[in-house]
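Let's turn to chain A:
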Amino acid sequence: MRMKGLLVGAVLASTAAMPAFVSNAAAQDSIYVPLFSYRTGPFANSGIPIANGMSDYLNMLNERDGGIGGVKLNVEECETGYNTEKGVACYESTKSKNPVVTNPYSTGITLQLIPRASVDKIPMLSMAYGLSASAVGESFPWIFNPPATYWDGLSMIIKHIAGKEGGFEKLKGKTIGYIFFDGGYGREPLPLLDIFSKKYGFETKLYPVPPAEMQNQSGQWLNVRKDKPDWMIMWGWGAMNPTAVKEAARIKFPMDKFVGVWWSGGDDDARPAGDDAKGYLTLNFNGVGTQYPAIQDIVKHIISTGKTQTQPDKVGENLYNRGVYNSMLIAEAIRNAQKITGKKAVTGEDVRRGFESLTITQARWKELGLEGFGAPITNVNCADHNGHHAAYMQQWNGKNWVKITDWIAPMKEEVRPLLEAAAKDYVTKNVGWPKRTEPCDRPS
Partner candidate 1 sequence: MAQNAVDKTVDTFPKFLLVNAEVRGDRPAIREKDLGIWQTWTWRQVKEEVKALALGLKELGIERGDKVAIIGSNKPRLYWSMCATQSIGGIPVPVYQDAVADEMAFVLTHAGAKIAIVENQEQVDKVLSISDQLPSISHVIYDEPRGLRDYDHTRLKWINEVQDIGREAMASKYSGDAWEKMIAEGKGSDIAVILYTSGTTGKPKGVMLTNDSVVVSSQNANAFDNLTEKEEVIAYLPMAWVGDHIFSYAQSYVAGYTVNCPESPETIIEDRREIGTSYAFAPPRVYENLLTLTMVRMEDAGRVKRAMFQYFLKHAREWGEKILNKEPVPIAARLKYWLGELLVYGPMKNRYGFTNIRVAYTAGEAIGPEIFRYYRSLGINLKQLYGQTEAAVYITAQPDGEIYADTVGKPSPDVEIKIEDNGEVLFRSPGVFAGYYKDPEKTAETKTSDGWVKSGDAGFFDPKTGHLKIIDRAKDVGRLNDGTLFAPKYIENKLKFYPNIKEAVALGDKRDYVTVMLNIDLVSVGSWAERNNVIYGSYQELAAHPRVYQMLSEHVDEVNKSLSEEGPMAGAQIRRFLILHKELDADDGELTRTQKVRRGFIAERYGPLAEGLYNGAQEVDITTELTFEDGRKGNISARVKIEDMNAHAPAAPMDKAA
Partner candidate 2 sequence: MSATAAQQNSDNILAINNIEVIYDHVILVLKGVSLNVPKKGIVAILGANGAGKTTTLKAISNLLHAERGEVSKGSIMFDGKEIHDQSPNELVRQGCIQVMEGRHCFAHLTIEENLLTGAFTRRDGRAAIKRDMERVYNYFPRLRERKNSLAGYTSGGEQQMCAVGRALMSRPKLILLDEPSMGLAPQIVEEIFDIVKDLNDKEGVTFLLAEQNTNMALKYAQYGYILENGRIVLDGDAASLRDNEDVKEFYLGVSGAGRKSFRDVKHYKRRKRWLA
Partner candidate 3 sequence: MFYREAGQFKTSYRADMTVFPITQDRIGIIVILLIAFIVIPLTSSNFMLHAVMIPFLIFSLATIGLNILTGYTGLLSLGTGAFMGVGAYACYKLSTLFPGVHILVWVVASGFVSAAVGIVFGLPSLRIKGFYLAVATLAAQFFLQWCFIRIPWLVNYNVSNAIEVPRRTLFGVHITGPEATPQARYWVVLTIVVVMTWLASNLVRGRIGRMWMAVRDMDIAAELMGIRLLNTKLLAFAVSSFYCGVAGAMLVFLYYGSAEATAFSINQSFAVLSMVIVGGLGSLLGSFMGAALIFTLPILLPQLMAGLGLPIQSATAEHITFMIVGALIIFFLIVEPHGLARLWQIAKQKLRVWPYPY
Partner candidate 4 sequence: MRAPDESTIKAGQTLLSVEGVSLSFGGVRAITDVSFDILKGEIRAIIGPNGAGKTSMLNVINGFYHPQEGEITFKGIKRKKMRPHDAATGGIARTFQNVALFKGMTTLDNIMAGRTLRMKKNIFWQLLRFGPAEREEIEHRHKVEEIIDFLEIQHIRRVPVGRLPYGLQKRVELGRALAMEPELLLLDEPMAGMNLEEKEDMCRYVIDVNNHYGTTIALIEHDMGVVMDLANRVVVLDYGQKIADGTPDEVKANQAVIDAYLGVAH
């Protein structure tokens, strides 16, 4: 029992040590932005470029502009390993330092943290992942998931397929396969897929990939070969993606009929299959490449000065730029918050308001040095925390992603009712879910 005593002692000692650095970080002349990231664990291949892009952009703002509105950003990464327990631990360890936003970067962690956001008054950005229903601002005032939901993504993919097939009516009798990560993330599109399938008369084939089996999909692809679907749609992440691409190439599935969601479009997802992956399609909502002035600023201020972990040749890759997009949203929300409140050192509550009035017009994109990097963000407001913005389709040419379509708008009218219903369902199941009390800044 005494050992336990020692242990408790050690624990006490460490708690005693903690406030020291906590108070350090919480100094009022900076804005604390924790970035949950995962550079370790099974999803590290996707996690590393995103983490790099996220922190490089914010650090670039510090270097180039001296932060936002003259206030330095205190950027701190917290390693989650894509593990829920560690994510919760990260949330707890950062919470006390007055973060202005939570950036969980994992649907699993997001789900755990959604109920806490309103209690702890920290807005949470789950950019195009997490709980789709959280787009309903009335029910989830603290959660933001722009620029689009998975349902939006699915609708865009169906739209693209219909376009290729020659119209929605041509979908009738077709078979569309859906290979997905067998968890909350991959399962979310299922109801909409069901609706579409009924509406347009195509048959769906489901190929779930259990989390433990991400790197062993031969069974699923054997079935794909047997079923011979006309199209394959993929909702994959991490190691699941390159495996699926390789497997698809192995069974000689036509790669230009294989479409992934935006989380299946990393450079490292397609590259291992090399030329065999040529033609593989994914959705994307951020630009690829280093041609953007802002990206050049990152290279100048961060990459070339060595203030980063990023390898220079990885800058501009899809997921790296995805990370930049994510940080850009955070930065814009903070900037908005400063504008709305007139304060410099803004709080979580302020930033929530900043998110609710998030607008990035074509012009603003240009101001940011990111012209054409993303579709204009125009629809985020108190009621809609997502906006259902457009994305485009990109294709792997064996070396790089190539943008092959213009912005494709989602079928918002199909998606929105589903969202409303899901949000309602969530609220009824979670008895005692708080009613929205937060005021709305932009009545428009």
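As a selection rule, all candidates are chains of the complex that A comes from, given by their letters.
Here is the rule we go by: a contact is a pair of C-beta atoms (placed from the backbone, for glycine too) under 8 Å apart; a residue touches a chain by one contact, two chains touch by 3 or more; residues count from 1.
Quantities reported herein were computed from a predicted structural model and do not represent experimental measurements.
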Self-check item: From 1, 2, 3 or 4, the one in contact with chain A within this complex
Solution: 3
Quiz item: Quick one: in the complex, what on chain A touches candidate 3?
Solution: 1-5, 7-8, 11-12, 14-15, 17-22, 37, 39-40, 51, 76-79, 81, 84-86, 88-89, 92-93, 95-96, 107-108, 111-112, 114-116, 118-120, 131-133, 182-184, 187-188, 190-191, 208, 210-212, 309, 422, 425-426, 429-432
